[in-house]
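Notes follow the structure.
The other protein chains are all here in position, but one chain of the complex has been omitted.
So, chain A:
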Amino acid sequence: MTTVVTVAALTLQEASRRRVLRSLAVLTAVLLALSAWGFSEIDSDYGGLTSGEARMAGSTVLNLVMFGFSLIAALGTAFLAGPTLSGEVESGIALAMMTRPVRRAEVLVGKWLGLVGFGAGFVTVAGVAEFLIVHLTVGYWPPHPVTGLMLLAAQTAALMTLSLLFSTVISPMASGIMAVGLFGATWIAGVVGSVGEALDNPSVALVGTVSRMLLPTDGLWRGAMNSFQDPALLAQIGSGIEESPFLSMNPLTGAYLLWAAVWTALVLGLAALSFQRRDL
């Protein structure tokens, strides 16, 4: 257990001291500033909006910005997870560490925990900042901010776990690219699936469902979007909304959340197994 905590702390320290954190901070600041500008323009240009319309605009744009954050978090942690494991193996840093009385699985879980902490911390800080901006500019506050942020953090964790699994078998850069590529692919598959639902085409809708099962990032993202939206607004607009990639009608089911947790545990277990068998 000490090993897990030690390695988790080391991973957080690495994230804070490497350039990743600075680039993340800059990206986040840019996105926050842009959204603040955008929201204030909405307010001034459409001063005559009804409160419902303002909410509609606010919640849609909020989801857009949050999607940006989830992308930054996903990219950031995926590209942190790769180097942190296979990079250390390639460079030789792992050699001296792994000959300490530690189990490889403990080191892996420590890294995972550190990265999850980092991703969750980023999502929370950036998300709360964005909520405040939306609240100050258009007066909108999401209905379930905590649930939404937790789902975003879970999405980041899921993608990072996959990246960690890849990094036990392939090079650091390739593992980051693979993870992000799959992330993008499932998001697009999710959009395709919702188009299928809107058109009442079950076979097209199945694309989204299957991809959400294979890689739960898109499903978790949809759950997060749902928590950020005004429920009254969804009810008002009604059907036809499903084809929008930035609006989600239904909250996540407990079964899906359980599947996402099981999926993450399975991938982490596979990563530990693969790392255990690897020659360093």
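We adopt the following convention: a residue touches a chain if its C-beta (ideal position, glycine included) is under 8 Å from a C-beta of that chain, and two chains touch if they have at least 3 such contacts; residues count from 1.
The rule is simple: contacts and distances are computed from a predicted model.
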{"item": "Chain not displayed: protein name in its UniProt record (\"Na+/H+ antiporter subunit D\", \"ABC transporter ATP-binding protein\", \"Anti-sigma factor antagonist\" or \"Transketolase\")", "value": "\"ABC transporter ATP-binding protein\""}
{"item": "For chain A, the residues touching the chain missing from this view", "value": "2-3, 6, 10, 13-14, 17-18, 91-93, 95-103, 277, 279-280"}
